[in-house]
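Partial view: only certain chains, each at its native spot in the assembly.
Here the chain labels run A and B in written order, and each chain numbers its own residues starting at 1.
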């Protein structure tokens, strides 16, 4: 059901852990499906120089967290804000339809971390307009037909 | 891949060699339709009768009380819809529990849309119903009680005899889903006093797509599948002779060595539970400590999620399950684990290991060796664990 890339990122996740003095920390989740994702960003001169994550969730949640961290590492904050869940899923050679929402969580976790960073440092990113950090990211409406 | 060990016997079982051997001639040699009067048909008919006798014997039922179906789910649907629609003139109230298999639960929900009223009984932390709750739930218009014999996720065994006794006293039809109990418990329909009982072949080393419904002699229920005159006009469709023959053989084998089977299962189960609980912290055994299926282990591991646990186990060749295999298409936490009072998070981190006839003590060793580091690795990744361990990391 999962691609080899998903299984690789699941079994050997990149960037697991915490950054003690992270400039940006974001946690998103939905206790209903059991997923919680936490992102730590170290930002220097608007560049994400390091990133770590911790995830309580399914195989797809862990793999997308891992892939998302790889995709934003070394990028500017603005570039990181362009990250979409689709891009993460594609980078993993796709996800089963019922598991697409897990990738949404990864996108949201990055955004939540940057949101907190922006708030604390009083910077404005137009990409974050309309973003609500503690929204219940429950996208479990992928139920198949009756 | 490394070693492969199967610990998911409650989801399905491999067919025993003797079962397959018994089935083979009926695929293309003695393949006749038992309704035909020629020799090919008569061969099928004879095989059908023998298989029916074998299954009946294991339940201490009469042969004419056994009706073959296309599986356990069909048997459950037939029993419940058949009894409900046949008794509609007497009332429209049905009693069941919150921890039934979906084949029962979704059937009851469907009946609610069709004008029936259903009471879903709570269970205690071990998954047992309270007999007083049941008594209180019974009303003037109660026509059917359907309560599973043993639960497929946590293995808890209900007081079926008591329930049947109460139902008889109140003149209410009683159905039990014995799909998981069959082959793992001595079941005597007459001693129990049940009216309807469902079983399924693929849970007892028989073929998939074959089941049976025991219908107490004299009880009328509507058919679910109308048509030809098969199964005494109560279940239409050309009989799946190879499948039914296989079911007969599997039933016979299961009952020949029931005691040995139960002992072996219990030994492996107990060792698994003991060693896992002792080695891994933050765990919880789900289900009843003693009133449980001989092969069922169900343990919650805090701070981790079931699917990642299953995938990690699969990577080292261990096949297990998280809640019911039938529900793994869904992302909702198991309704059974919720009903025994687990939180969403903990329900998600549950592991079901179900042992079977082909498991060995070495398989058990293998799980005991492989599981702890996997749980640890996932916990190290978990933001929830972090909070518990505090500055520990």
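We adopt the following convention: contacts are C-beta pairs under 8 Å (C-beta built on N, C-alpha and C of every residue); 3 or more make two chains touch, one makes a residue touch a chain.
Only a predicted model underlies this, so the values are computations on that prediction, with no experimental measurement involved.
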### Task
Only one copy of each chain type is drawn here, so tell me how many of each the full complex in this file actually has.
A x1, B x2
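In the analysis below, only the chains that are shown with their structure count from here on.
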### Message
So the centre of each chain is just the mean of its C-alpha atoms; given that, what is the distance between chain A and chain B in Å?
### Response
39
### Task
Spell out the part of chain B that touches chain A in their complex, as residue ranges.
303-308, 311-312, 315, 329-333, 344-345, 348-349, 380-386, 393
### Query
Which chain A residues qualify as touching chain B in the complex?
2, 7, 10-11, 13, 16, 18, 27, 31-38, 54-59, 61-62, 98, 140, 143-144
